[in-house]
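Please read the structure below before turning to the comments.
A single protein chain has been omitted; all remaining protein chains appear in their positions.
Letters A and B mark the chains as written, and numbering starts fresh at 1 in each.
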Amino acid sequence: MLYQSYDMKDPHQAAVPADNVNNGLYGQDILSVKQFNRQLLTYIMGVADEMRALVKRFGKANLLDGKILANLFYEPSTRTSSSFQAAMLRLGGRVIAINEVRYSSVTKGESLPDTVRTLESYCDVIVIRHPEVGSAAIAAKAARKPVINAGDGPGEHPTQALLDLYTIADELKRLDGLKVAMLGDLKYGRTVHSLTRLLSLYDTEFYFVSPEILRMPEEILQELRQSGHTYHEFEDVHDVISKVDVLYVTRVQRERFDDPDEYERVKDYYVIDPEVMSKAKQDMILMHPLPRVYEIDMRVDDDPRAAYFRQMENGMYIRMALLAAVLGKA
Amino acid sequence: MLYQSYDMKDPHQAAVPADNVNNGLYGQDILSVKQFNRQLLTYIMGVADEMRALVKRFGKANLLDGKILANLFYEPSTRTSSSFQAAMLRLGGRVIAINEVRYSSVTKGESLPDTVRTLESYCDVIVIRHPEVGSAAIAAKAARKPVINAGDGPGEHPTQALLDLYTIADELKRLDGLKVAMLGDLKYGRTVHSLTRLLSLYDTEFYFVSPEILRMPEEILQELRQSGHTYHEFEDVHDVISKVDVLYVTRVQRERFDDPDEYERVKDYYVIDPEVMSKAKQDMILMHPLPRVYEIDMRVDDDPRAAYFRQMENGMYIRMALLAAVLGKA
Partner (left out) sequence: MLYQSYDMKDPHQAAVPADNVNNGLYGQDILSVKQFNRQLLTYIMGVADEMRALVKRFGKANLLDGKILANLFYEPSTRTSSSFQAAMLRLGGRVIAINEVRYSSVTKGESLPDTVRTLESYCDVIVIRHPEVGSAAIAAKAARKPVINAGDGPGEHPTQALLDLYTIADELKRLDGLKVAMLGDLKYGRTVHSLTRLLSLYDTEFYFVSPEILRMPEEILQELRQSGHTYHEFEDVHDVISKVDVLYVTRVQRERFDDPDEYERVKDYYVIDPEVMSKAKQDMILMHPLPRVYEIDMRVDDDPRAAYFRQMENGMYIRMALLAAVLGKA
């Protein structure tokens, strides 16, 4: 079922924002994908390429020898925390991992700005994950040293979007002229919102596939219309699988549905198994931010188009690039 | 309201203990402020100055390359734990952070001496924080390698007192001839007790400001009389603010009061805001061990006299100095 389609006459008119030349991330915070333009993205992805080459060849670089990262996680996230830690360690830096914030100063009533000002007296850069929207910005305002947002609840998770974009570029060797499908919970999915915003800097045709109740928010669709992008909204992945260059999967949670029958009716539209993949293009890629549960069948893992574990690895290179950049060593 | 004043005729008679020349901290434990005399303090603060210079210039020193710190925290303390970790990492050493002791061998019934003897078979130095008085001494007795007390409940927290003293010296460029006020919970405050003992090695005039029920313990006042120090006890910070060179703030907790009316009556005597600071000397400093809640108004943070975040940073330099000293690399 096609919910809606917004078609540009000439997709090449897709409005790409004028580049505001500023590759100088040195000393900057990384809070939102809105900070990035095409030039800056090209630059960061180029640095990530170099990081990959260094890691493959030497295991590490020594760019951040003597630097300390405070990895401040107010909610657990093994994956993101480990990725930032590995990025810092592979740059020759050191890490103070603060994972038990629930038991720490914070529970003694301390404000986030005080925690951040204390940590920056020991460290050179702060990565923060926090369940509340805007917390990373509050931390960044308090700190004189760079702060990187590793997810502020339903807010942003910019390094995830950057690694997603980098994976598309790395796998398909271009970012313009692609048909990209996003699947699953598009209403609450922070990940797909941010990636859509980054992809809207390129000539992308979007396919949004979700249950009716979990469609992409109107705010984002409006942004796409304003920037002159073509998009289509579908209910069932089978309607788009043969057309797209990228299929980005997220989970549809049963809890989102008031009506269990409705969940039962649609749930198979959002599960990728070998049968679905058999209809996909040979040179497309299948992505997922992980962790996945049932929404991608494990039998798909060995399909060369399954890019999600390579996507994880790319997260480390992008985070290496960002850490090096904000500390002036990229 | 002045509770009491003990005045020396000639403050210059303030009895300073004869220095017991022993700068050799190599292989020693750091358990109590009572281990320190003026000469040793001068030495450690000098090393801390050097550590600061190294960090500012190079980010780190390589003095402890190949050394491992076991950071053994039986209760959470993000601030102290991070400070010790940063100190070790900036010295080129490595850290094993053991924060989840509640789930560890200890909960299997293991004794503290066994835990310490196990850890020292892997590590070169142990930092321990434990909720029970005397635990650090028990650990030190079991270990052949140096043990540093990072707080043993209501007992001691010597590195806090050392960083406090170092901050006064660093900010005011002297330790003799100062008027130092301590504010808040002086009865239960481990921090103010230890700092008072260190300052009593110098020609200090003390101003103790607290609710009646939270006055400085008689044991400490007696020590001050014996060492010939002048002190004054007040109820309200407004009575002392214009006179002092140092105002050291700690929190007055509502829970300490049986009578809520009494808490309401006095609570504003222990809150430092811009109005209070307007009456203070221009070259005084405002200190706090952090975390703070309401007892220092955040609008004071930008006052150049607000030294509490610099105090945090000094904690790292003092801990670098101590780690280097006990490992024979200072």
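Keep in mind that, in the parts below, contacts are C-beta pairs under 8 Å (C-beta built on N, C-alpha and C of every residue); 3 or more make two chains touch, one makes a residue touch a chain.
Quantities reported herein were computed from a predicted structural model and do not represent experimental measurements.
Using the touch definition up top, pick the residue from A:Ala86, A:Val127 or A:Leu178 that touches the left-out chain.
Residue touching the absent chain, from the options given: A:Ala86.
Can you tell me which of A:Ala97, A:Ile241 or A:Ile272 touches the chain that was removed from the display?
Result: among the candidates, A:Ala97 touches the missing chain.
Please pick, from A:Gly59, A:Pro260 or A:Pro304, the residue that touches the omitted chain in the full complex.
Checking the options A:Gly59, A:Pro260 or A:Pro304, the one contacting the hidden chain is A:Gly59.
Over the whole complex, note the residues of subunit A touching the chain we left out.
On the subunit A side, contact with the omitted chain comes from 58-60, 76-79, 82-83, 85-86, 89-90, 97, 99-100, 290-293, 298, 309-310, 312-313, 315-316.
With the missing chain put back, which residues of subunit B would touch it? List them for me.
Its contact residues with the unshown chain are 65-68, 70, 94, 96-101, 103-106, 108-111, 113-115, 117-119, 121-124.
Note that only the chains that are shown with their structure count from here on.
With chain centres taken as the means of their Cα atoms, state the distance from subunit A to subunit B in Å.
Result: the chain centres lie 43 Å from each other.
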